[in-house]
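In what follows, a single structure is set out as structure tokens and then discussed.
Here the complex is missing one protein chain, while the rest keep their positions.
Residue numbering begins at 1 within each chain, and the chains themselves are lettered A and B in the order written.
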Amino acid sequence: MLKLNKRDTMLFVIVTAMVFLAPFLLNPFPQGSSMAQMFNAGYPDLMQRFVIFGILVIGFNILFGLTGYLSFGHAAFLGIGSYSAVWMFKLLSMNIIPALILSMIVAGIFSLVIGYVSLRRSGIYFSILTLAFAQMSYNLAYSVLGNPSSNYNLTNGETGLQLALNDPRVLDGAAAANGALPVTKLFGLAMRDSYNLNVGGWLFTFNVGYYVAGILMLISFYISIRIFRSPFGMMLRAVKSNQQRMNYTGLNTKPYTLAAFVISGMYAGLAGGLLSSMDPLAGAERMHWTASGEIVIMAILGGVGTLIGPIVGAGFNEYFKNILSKINDGVLHQWLSFLPDGLENFIVGILHYFVGKGWHLTLGLLFMMVIIFLPGGLVEGGQRLAKMFKRKKTDDGSDSNNTPAE
Amino acid sequence: MDQILLQILNGLDKGSAYALIALGLTLIFGTLGVVNFAHGALFMIGAFCAVTLQRILNISTVTTDPTKTDFLGNPATIKTPVVETWFGPEMGASIIDWSVPLAILFAIPIMAAVGFIMERGLIKHFYKRPHADQILVTFGLAIVLQEVIKAFYGANPIPTPAPEAFRGSFDFGTYLGYEANAIIYPYWRMVYFAFSAVIIAAVFAFLQFTTFGMVVRAGMADRETVGLLGINIDKRFTIMFAIAACVAGLAGVMYAPINSPNYHMGMDFLVLSFVVVVVGGMGSLPGAVLAGFMLGILEAFASMNQVKAIFPGIDQIIIYLVAIIIILTRPRGLMGRRGVMEE
Partner (left out) sequence: MGILEVKNVGKRFGGLQALGDVNLSVAENSVHAIIGPNGAGKSTLLNCLVGKLIPDTGSVMFDGQSVLGRKPFEINQMGISRVFQTPEIFGDLSVLENMLIPCFAKRDGAFHLSAFKNMLDDKEIIDRAQHMLEEMKMADKHGMNAASLSRGDKRRLEIGMCLSQEPRLLLLDEPTAGMARADTNNTIDLLKQISDERDITIAIIEHDMHVVFSLAERITVLAQGTPLVEDTPDNIKGHPKVREAYLGETQDAA
């Protein structure tokens, strides 16, 4: 099906099903219950982030996972995509299609230039070059290009670029006559519209924006599978494995890596454009180098160089960020109320630093653990577990068709 | 002319900080071959050593003075710092006043311990792993360290004043025949510059004139051969890591009055320090120092209004621009050895 082999088709079907059923899967607990407050993640904002960051990390993985070039400046393309999309909403139309196209084109141009220069070096120099370019973009977006009084205020600095009533919006300027800011839409469908389904105590929300982003993520995912299985993908893996042999096999590594860089930059641009499509406000903080670091973290958490890893990593990161930041001392006390008081207070006192506002700490530790003990990320962890169970069951251990890049 | 002097002076203190951090980074990269993204965090921990000492010195016994009342009518409370009861009010007050310089003594053992634990506990296991893994694990560590600091000290910058005697500014210009107030320079920045010069000189002297330093330099040049000579290079490298941590930490301690410590100051300095290392040349100690001061001064010049009028925003990107040009045209940096990390 779709020119994919059996395993990849299975994977794609599973991911597709999960994307479409996410409003159910992410809301396992009835509305209003305490478990729902904590663990339900089926609200539009969070679900949108799952799939949008999924796109971002899928793209990053095409570069880092296949070629091994560690870019520490990918957030720049995300930010550039966001700004481009908002400009499109301001100048042309609230329809997201031109916005997304422009995001990808602009991010593609930037990544072509930055990649062309950065790829002249490899290893840590490449990382530092991308870092330098990204910080330059961030600083410019924050200062000169964001100064409202200057002639080239492209980013609106600290406030962030946002819509205004007097924007030209050439194609659909009349729509904003009622004095309210227009909303982003795909032809007639507004991104923020949702359909709520009440079943018993459960409330399921089906959000237009989520499904648009979700379908785009599936397309991105499909393209990434095709790239992984193509000669081009193999060449990229060969670059990571042995550049010397590549050169002496008559292959020019530069255009291969540059193509990978531009593709992943365009993925990031698309993700940025989608972020703006869901909420038309673009700020420079999206481009800061620590944001680039977070992209790397998501990729590593999931599993670099695997197909499903980026989606797992992005989902895991966003989900735990969400849960951990919601847990506070009160919740901890409630959970641990079965313990003797002294012990309960002691444990809560310790855990206090890891939840709520301390979620960064937990994710940082988790990230370190993964790099130290599980370089293949959660996907590798899952595979190891699966293998253990398999071995226990069959005890012959003959799974020889275990191809890499699950 | 006075403008030029002023900008050079302005560049010196930032340049000093860049140079000190880059020096530590280079020591670690040169000896251990590890790209340490947690080095900025060490700088930040140093700054918080100053904060901590200041807080410790301000621990007070609280007594109530029944003869006076505060505006609510309650008996007024008087806080007496413990050091004042120990050393007498005057001596105690000046100890508190001098808490930042005193924090140097406080920070050395702490930073050495932090460095030691970091190297033995984590970095050691990453010598053989690719640079990308080293970058990632130390980046993770940097996040963890900064979050720990944030958990204990909060997210806001904590003002940490310099001693009273250094709080003013020095009117440089009048000595050189310029008008009054043409070149004003805060005393503490001069102290910072002198301090960093001393530290840099000490590190170089240590490497140049001690047997230990000689072995380390030999190890930087050719680790395997030194290992073959039967010298336990690993142990020395651990000590070097601790020293590098101290250098970064002390840079942080003394920087606290210039820029109130906050938990993300490490990350802010890290990227620039890496750029400094690359410009100076990976693994070159003099290169790191030279590039640190050079880029600090360059940044100061770029932030002059006259320059900004011609190239808007140049002050924000000048350092990166220089780094990109250097990496592309001369990958071994200003003073790097040929063949070290050149590809």
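Rule of thumb we're sticking to: contacts are C-beta pairs under 8 Å (C-beta built on N, C-alpha and C of every residue); 3 or more make two chains touch, one makes a residue touch a chain.
All values reported here derive from a predicted model rather than from experimental measurement.
The hidden chain, counted over the whole complex, makes contact with A. Only one residue from A:Arg229, A:Lys321, A:Lys357 or A:Lys390 touches the chain missing from this view: A:Arg229.
In the complete complex, the hidden chain is touched by one of A:Phe187, A:Tyr248 or A:Phe338, namely A:Tyr248. Mapped onto subunit A, the interface with the missing chain covers residues 3, 5, 223, 226-227, 229-235, 237-238, 240-242, 244-253, 255-256, 259, 263, 400.
The working rule: only the chains that are shown with their structure count from here on.
The geometric centre of subunit A is 34 Å away from that of subunit B, both derived from CA atoms. The part of subunit B that touches subunit A in the complex is made up of residues 35, 122, 125, 131-133, 135-137, 139-141, 143-144, 147-148, 150-151, 267, 271, 274-275, 278, 282, 312-313, 316-317, 320-321, 323-324, 327-328, 331, 341, 343. Residues 68, 70, 72, 117, 120-125, 127-129, 131-133, 135-136, 139-140, 142-145, 150, 152, 289-290, 293, 296-297, 300, 353, 358, 360-361, 363-365, 367-368, 371-372, 375 of subunit A touch subunit B in their complex.
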